[in-house]
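Note that this complex is displayed minus one protein chain, with the remaining chains in position.
Each chain gets a letter, A and B, in the order it is written, and its residues are counted from 1.
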Amino acid sequence: MSHDHHNSVSVTVTVNGEQRTAEAEGRTLLVHFLRDTLGLTGTHWGCDTSNCGVCVVAVDGVPMKSCTVLAAMVDGCEVTTVEGLEGPDGLHPIQEGFIECHGLQCGYCTPGMMITAKWLLEQNPDPSEHEIRDGLSGQLCRCTGYHNIVEAVRFAADKLNNKEVSA
Amino acid sequence: MQVPAPFGYERATSVDHAIQLLEQLGPEARLVAGGHSFIPMMKLRLAQPEHVIDINPLAAELGTISIDGSDLVIGAMARHNDLLGSAVVGEHFPVLHDAERVIADPVVRNRGTIGGSLCQADPAEDLSAALSALHATAVIRGSGGTRTVAVRELHTGPYETVVGDAEMLTHIRVPIRNGCGSAYEKVERRVGDWAIAAAAAAVWMDGGIISDAGIGLCAVGAEHFVSTDAEAVLRGQAPSDDVIAAAAAAAAAGCNPTTDQRGPAEYKRHLAGELTARALRRAIARAQGAAA
Partner (left out) sequence: MTDTAVPTSAAGNPIGFGRMLRKEDVRFVRGHGNYVDDVQLPGMLHGAILRSPYAHARIVSIDTSEAEAHPKVHAVITGATLETLGLAWMPTLSYDTQAVLATDKVRFHGQEVAFVVAEDRYSARDALNLIDVEYEPLPVVVDAKKALDADAAVIRDDKDGKTDNHIYDWEAGDAVKADEAFAAALADGGVVVEQEMLYPRSHPAPMETCGTVAHMDPITGKLVLWSNTQAPHAHRTVYAMVAGLPEHKIQVIAPDIGGGFGNKVPIYPGYVCSIVGSIVTKRPVKWMEDRSENLMSTGFARDYHMKGRIAATKDGKILGLQVDVLADHGAFHATAQPTNYPAGFFHIFTGSYDYGAAHCKVTAVYTNKAPGGVAYACSFRITEAVYLVERIVDCLADELGMDPAELRMKNLIQPEQFPYTTPTGWEYDSGDYPRALQLALDMAGYEELRREQAEKRAKGELMGIGISFFTEGVGAGPRKHMDILGLGMADGCELRIHPTGKAQIRLSVQTQGQGHETTFAQIVSHQLGIPPEDVEVIHGDTDNTPFGLGTYGSRSTPVSGAAAAVVAERVREKAKIIAATALECSVDDLEWELGRWQVKGDPDNGKTIQELALLAHSSLELPEGVEGHLDASAVYNPPNLTYPFGAYICVVDIDPGTGMVKVRRFIAVDDCGPRINPMIVEGQVHGGLVDGIGMALMEVIAFDENGTCLGGSYMDYLLPTPMEVPMFELGETVTPSPHHPLGCKGVGESATVGSPAAVVNAVMDALKPYGVRHADMPLTPAQVWMTMQGRPLRTDLAFTD
């Protein structure tokens, strides 16, 4: 990171495994840096008050609301967005779960929802319904009524757990 | 989407550096830790600092939670989820886990810091009530050195604290004393919302008697987030339904809630009493369980 007077900051982040460097204003929000500067439009935004969670990305593996983080703050960090969920072997089980269980409708909240759900399963590989709901309580969805999102996360948990067992 | 007004961005590399930057940049500079209260205010342009000093690099220096002598010491940069995930916190002060479970949501708790929450000094901020109930102290550092104030003395009004323009809150110290039980009760319109009202209770039991007590109140206009009247009712008493009811009544009587869309003042006053009673019952049970 280097300074150019007060306003311009050079930000280097490793996004989905790829190192990217770009200029940003000090005030540039991470969500805009990802979407407008780096062109990663899979991460959305839905409110201004860190309530809705559609902008969630993982910073050094931890989900954060990227509308409430300055791009400059993540200089040197690793960022994972929805575009980085899919691995060389195909879709992440969370992505599969959302498809298989009809965990999305308009798709707008889905990227943030999946990033948080993935972290939730890393913290708690076998969550109860209540634990899934609690873990996703900072993620709003207006379409699904959450029922199938809970199912989607359970699907992913089962798949991940079976994978461990068989491996 | 709303965006902050322009500001100069600085990154502090140490506490001393942060204080130095504060002195150098003057009163229009603000420290930003998690930013989950302050950045939304900047986006709404309710706050327009000329300079923002990012203290996230101090997470290693100020992010730890440990026991130091007879105190639990919480670094100001500890994230809410660090506090919630800390076994030592849960062991000594379950009120903090109770409160953390109902502060915002898990993702916000990943980023928001203890120091940031306390310094934001929102009248509905949960930890101010919980830490006040525990008789915690705040460690504040400036270029002239370090001073400590009771968390109860930290806030001078809504969004105002005794932390000076060129000072920063570095740690919270919570004294560990035997026989402690504590609990937090909150009513919110919806999960993740700010409290309509909340109450923290801490009791220290000694031979079946409440030797000391702390009653914290949140979002009900209680002076310094506490009810000293309720604490006075409790001290020296054996726990009973009557004592709890008297403490709850004192808490309700002594607060000064305002009517807003979360509810009329009379409802909030009712909650101050009801939640004090509930928190006390759990705190006492925990103290007795701990003693057993």
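One rule holds in what follows: contacts are C-beta pairs under 8 Å (C-beta built on N, C-alpha and C of every residue); 3 or more make two chains touch, one makes a residue touch a chain.
A quick note: this is a predicted structure, and the numbers were derived from the prediction, not measured.
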TODO: Using the touch definition up top, pick the residue from A:82, A:121 or A:157 that touches the left-out chain.
DONE: A:82
TODO: From the listed residues A:61, A:125 or A:145, report the one that touches the chain absent from this view.
DONE: A:145
Open item on the list: Under the stated touch rule, tell me which residues of chain B contact the chain that is not displayed.
Closed with: 1-3, 5-6, 45, 105, 187, 189-194, 196, 259-267, 270-271, 274-275, 278
Task: For chain A, the residues touching the chain missing from this view - done: 25, 27-28, 32, 35-36, 39-49, 51-52, 54, 81-83, 85-86, 91, 95, 98-100, 102, 104-111, 114, 129, 132-134, 136-150
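Following the convention adopted for this analysis, only the chains that are shown with their structure count from here on.
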TODO: Just give me the whole-number Å value for how far the CA centre of chain A lies from that of chain B.
DONE: 29
Open item on the list: Under the stated contact criterion, what part of chain A meets chain B in this complex?
Closed with: 1, 3, 5-7, 9, 25-27, 29, 31-32, 45, 48-51, 53, 56, 62-65, 67-70, 72-73, 75, 116, 120, 134-135, 137-139
Task: Residue ranges of chain B in contact with chain A within the complex - done: 1-9, 11, 32, 35-36, 39-40, 42-44, 51-52, 54, 56, 104-108, 110-111, 191-192
